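All protein chains of the complex are present and in place, except for one that has been dropped.
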Amino acid sequence: MVTPSAVKSRLRTQQIETPSWAYGNSGTRFKVFAQPGVPRTPEEKIDDAAQVHAVTGIAPSVALHIPWDRVDDYAALAKYAEAAGVRLGTINSNVFQDDDYKLGSVTNPDPRIRRKALAHLLECVDIMDETGSRDLKLWFSDGTNYPGQDDIRARQDRLAEALAAVYERIGAHQRMVLEYKLFEPAFYTMDVPDWGTSYAHCVRLGEKATVCVDTGHHAHGTNIEFIVAFLLREGKLGAFDFNSRFYADDDLMAGAADPFGLFRIMYEVVRGGGFEPESGVAFMLDQCHNIEAKIPAIIRSVLNVQEATAKALLVDRDELAKAQDSGDVLGANEVLMDAYHTDVRPLLAELRAEQGLDPDPLGAYRRSGYGERIVAERVGGEQAGWGA
Amino acid sequence: MVTPSAVKSRLRTQQIETPSWAYGNSGTRFKVFAQPGVPRTPEEKIDDAAQVHAVTGIAPSVALHIPWDRVDDYAALAKYAEAAGVRLGTINSNVFQDDDYKLGSVTNPDPRIRRKALAHLLECVDIMDETGSRDLKLWFSDGTNYPGQDDIRARQDRLAEALAAVYERIGAHQRMVLEYKLFEPAFYTMDVPDWGTSYAHCVRLGEKATVCVDTGHHAHGTNIEFIVAFLLREGKLGAFDFNSRFYADDDLMAGAADPFGLFRIMYEVVRGGGFEPESGVAFMLDQCHNIEAKIPAIIRSVLNVQEATAKALLVDRDELAKAQDSGDVLGANEVLMDAYHTDVRPLLAELRAEQGLDPDPLGAYRRSGYGERIVAERVGGEQAGWGA
Amino acid sequence: MVTPSAVKSRLRTQQIETPSWAYGNSGTRFKVFAQPGVPRTPEEKIDDAAQVHAVTGIAPSVALHIPWDRVDDYAALAKYAEAAGVRLGTINSNVFQDDDYKLGSVTNPDPRIRRKALAHLLECVDIMDETGSRDLKLWFSDGTNYPGQDDIRARQDRLAEALAAVYERIGAHQRMVLEYKLFEPAFYTMDVPDWGTSYAHCVRLGEKATVCVDTGHHAHGTNIEFIVAFLLREGKLGAFDFNSRFYADDDLMAGAADPFGLFRIMYEVVRGGGFEPESGVAFMLDQCHNIEAKIPAIIRSVLNVQEATAKALLVDRDELAKAQDSGDVLGANEVLMDAYHTDVRPLLAELRAEQGLDPDPLGAYRRSGYGERIVAERVGGEQAGWGA
Partner (left out) sequence: MVTPSAVKSRLRTQQIETPSWAYGNSGTRFKVFAQPGVPRTPEEKIDDAAQVHAVTGIAPSVALHIPWDRVDDYAALAKYAEAAGVRLGTINSNVFQDDDYKLGSVTNPDPRIRRKALAHLLECVDIMDETGSRDLKLWFSDGTNYPGQDDIRARQDRLAEALAAVYERIGAHQRMVLEYKLFEPAFYTMDVPDWGTSYAHCVRLGEKATVCVDTGHHAHGTNIEFIVAFLLREGKLGAFDFNSRFYADDDLMAGAADPFGLFRIMYEVVRGGGFEPESGVAFMLDQCHNIEAKIPAIIRSVLNVQEATAKALLVDRDELAKAQDSGDVLGANEVLMDAYHTDVRPLLAELRAEQGLDPDPLGAYRRSGYGERIVAERVGGEQAGWGA
């Protein structure tokens, strides 16, 4: 029997990192619809992230993206964040937007470009040293569009070489998390297309290298919670990039397209020990709010993850184990579904009240007037966006 | 028994339209890699299209995209094309790049925006009158990203209303072809997601409305040639947008990802009468050459379609029917595959020689020096691209 | 504002038909795991169906499958059902298990086999006359496994001919519902692979022909609720076969794999008028309980549909319309999700109590001892199954 207070107690430890770039403009290849009030500087992104934390209480850090968030003084930026009530989190590298990277970055057939890409990755570690970040997130857009375009295996060799060089460089208390993605922007092969590829590289690298699971980066039909359970068993689950999708890497708000899937994932996280702070699993959002207001969308996403977590924590694991062990298919399924069908919103409202937060984070944000304020104030300058 | 000369004779009638926008820059949401020599004006796009026709002999027309190809004087543009050796073809509307269209164009909940979108579509018919184009291609990016975002049925009502208004406007010898797409840029519902939706609207509209099949716009597992055969049987196949894909709407070169699929499609085209000029089926490319040289890529695509067609024409339909009628599963499959496995390149080289063309179109293009010339000459100005 | 009593009042009209074959053995191509207590006769299947209705109150009819449920006297069977507290529902034809149907039934190249298949379909109408059934459900396993195996278009001609003959035969108050399926058992083409194909045939046939949506018969990524909304708008949605899946046509318990999807479907049903009794939409289950106890699994499935319906009815459509009309993406989504996140189990327990039912149907079934009784009594004889 799981008590509400036990669930609340564990929920108090939850932390979800929001990404600086989600506060900026984003879109599809067809069109980026700019939104008024979008931040123009890393500081303004931090301001927005701080709002999300202020109303949810569980989004205390913000991930940076280099070069989009490049500043002269990262220590000053860290202090800025602290003053705003948040801290700097994961450093995300970007080796996909320079013209040189048309045919790949660290896997490019041209050694000059590989060196350039590696230098960027190492620069990111330098930045981590300054920001005090623990994690370097590596996502490579590298791949090919046409059969024969490049040698699949040679690209793995080049990838392994770059990863080893970065691994060598990171400090004892730092980690690298290697993301995988089925496709896009490459349309024939991606150089890290699936968890198996990421896992195999991470195993060779060592214990500071772990896998990052982006929930939108799989083929249809992939059972993501199985991957989560498997990686936790192997000690190789490093981080999540949460978002949701109906089709491809839609980057919709976490939980919006598949709330049941998110619950199943969070159940396996809890089951496998990934919710224990010492597990080191990082929970991040990685989304695009192309048509909806960005800050409320991020609040909504944080709440969706929190709700899924609350439901996962509500699962009566003793009852579940009993049903599972006795081969009671329907009974075991009922135990899990009972938690899922529970409306956890009252419990979360209670938790927030206990924490001195408004029980209704979205309402609190709307009432704060922050949204109107940034629209009025952020005039001129260049809005942040994927290409900024 | 199919004779090579019969195949060649039918191949002489083949026409594949190339799209003006494929000569400009394109990319993914992550990055557009600009290429040197890319055209800056509709005229330069026509010049490039004329090169493709010059070496292949089967790409005599070029599709325009409004407003990307907006000019003051379409009659003059038509003359320009004629002088270059090609003609203007299908007019493609664009109701997805104005800021107003964030939540839809003709299906937008806001009637003002619907009127604006409709006005654009009607403008496209005006342009057709000037260019002498037969076909108006309608592709709507309209849809929603989140469950509940808008009313699915109300959007169909609005769509039907706009289509009826356009249909009313087009002339007796004009047609509208309605494209469908599973997803992107909308990620929950598209307002015309599949052939059934397009078909149902076209049936209500009348015989000047037909379906456009874009080969990259289907769910995995969809049997495209079945759709082709079905629409031909119903007299509702209007046009093809050829391209190929491994994952989503990758927009790779036609035939590059699935040459066998392209062959099967072309076989059903031939079988269903869609290759007869009087069928009115339009064969167009709609592709993005993000990392490869554009003009050679388009030549390659045209050749891929031509090769698939040659193989389709080589199928011994008498033998096939015999095997099919007798329930000889393996025998029937063998007849089809025999044509597919045939190397038709010598036959096509022969055909070209007979037509006074270089037997090797890609070689001819490379030797022409055109590629180097445009790189040298097209300096300054704004390169054409999806947002241009 | 939707009141609980309004929701309950509408839920009282709900009727879900269970299929006789789901009470028998089923499995995969790898193995059928027989279960003790499985019915051996149509009467025993009806007994089981009556149990489901007894505890849920919303499963008053049972669909038959011919020849699996062939009896000498259908009027007697109808009386048997009545005495058991249920009635006979839809008649399902079976033209896929005779050796003759290896290469198809009504689309077979061999006219003798086509005649045989048609005769079976007409026999099903005879049975409908005797049972008083309204609906003839047509699902064809017909298709091909290999490119070239048969002529896609000729098969459509044969299909159209058979459908017309059946349509001709059904009475003024009878209907035919035409099911579609992406694949399995045919692996290259199915002759009715998608809703568009079924729709086009039904439109030509007339108003007594409508489409049956089996929720497991689509490609990954297909938005089923869009199809539902579209068919309701066209007046062509005839019936549902509910089940759920993670991969292909898994035939799991409805709502088990995708409870959110089931909710979205039921929302569109309600929105489009399909929940009004006069709409004529039939709600059926079509599932396989390969490893779980069958009767409880069917009760669970009925409850899952009921819960999804209750949530769909809870949607505040006035608020939703307001948000949709004003382009409030997040607000509109919130309205829908608010209903989905509501735990409707207390409301349903209340409804049952008001109806004189046990508030806990599964508990009531378990306490009834019926499950143990049939295991003890149904010894010997041949258990019903797909091949029975």
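Think of it as A, B and C in the order they're written, each chain with its own count starting at 1.
Definition applied: a contact is a pair of C-beta atoms (placed from the backbone, for glycine too) under 8 Å apart; a residue touches a chain by one contact, two chains touch by 3 or more.
Since we're looking at a predicted model, the values are computed, not measured.
Asks: Given that one chain is not shown, which residue among A:Pro67, A:Gly196, A:Pro346 or A:Gly381 touches it?
Replies: Considering the complete complex, A:Gly196 is the one touching the chain left out.
Asks: With the missing chain put back, one of A:Asp135, A:Asp150 or A:Asp214 would touch it. Which one?
Replies: Looking across A:Asp135, A:Asp150 or A:Asp214, the contact with the absent chain belongs to A:Asp150.
Asks: Given the contact definition stated above, which residue among C:Asp69, C:Asp135, C:Asp151 or C:Glu292 touches the chain not shown here?
Replies: Of the listed residues, the one touching the omitted chain is C:Glu292.
Asks: Out of B:Val329, B:Leu351 or B:Ala364, point to the residue that touches the absent chain in the complete complex.
Replies: Spelled out, the listed residue whose C-beta touches the missing chain is B:Val329.
Asks: Using the touch rule from the top, list residues of chain C that touch the missing partner.
Replies: Listed in rising order, the touching residues are 26-31, 33-34, 96-97, 99, 101-103, 141, 145-147, 182-185, 187-188, 220, 245-248, 250, 252-253, 256-257, 290-292, 386-387.
Asks: Determine and list the chain B residues touching the chain excluded from the picture.
Replies: Output for chain B: 220-221, 223, 246-247, 256, 258-260, 291-293, 296-297, 300, 307, 329-330, 333-334, 340-343, 345, 362.
Asks: Could you pull out which residues of chain A are in touch with the chain that's been left out?
Replies: Here the touching residues of chain A are 103, 109-110, 145-154, 156-157, 182-183, 188-189, 193-197, 199-200, 203, 218-223, 225-227, 229-230, 232-234, 264, 268, 271-272, 320-321, 323-327, 329-330, 332-337.
Keep this in mind: only the chains that are shown with their structure count from here on.
Asks: Copies chain B, chain C: same or different interface, half of numbers shared as the threshold?
Replies: Chain B and chain C contact each other through largely matching residue numbers.
Asks: Compute the distance, rounded to whole Å, between the mean C-alpha positions of chain A and chain B.
Replies: 38
Asks: What whole-Å value do you get for the distance between chain B and chain C if each is reduced to the mean of its CA atoms?
Replies: Taking the average C-alpha coordinate of chain B and of chain C, the gap between them is 39 Å.
Asks: What are the residue numbers in chain B that touch two or more other chains?
Replies: 103, 145-147, 182-183, 188, 220
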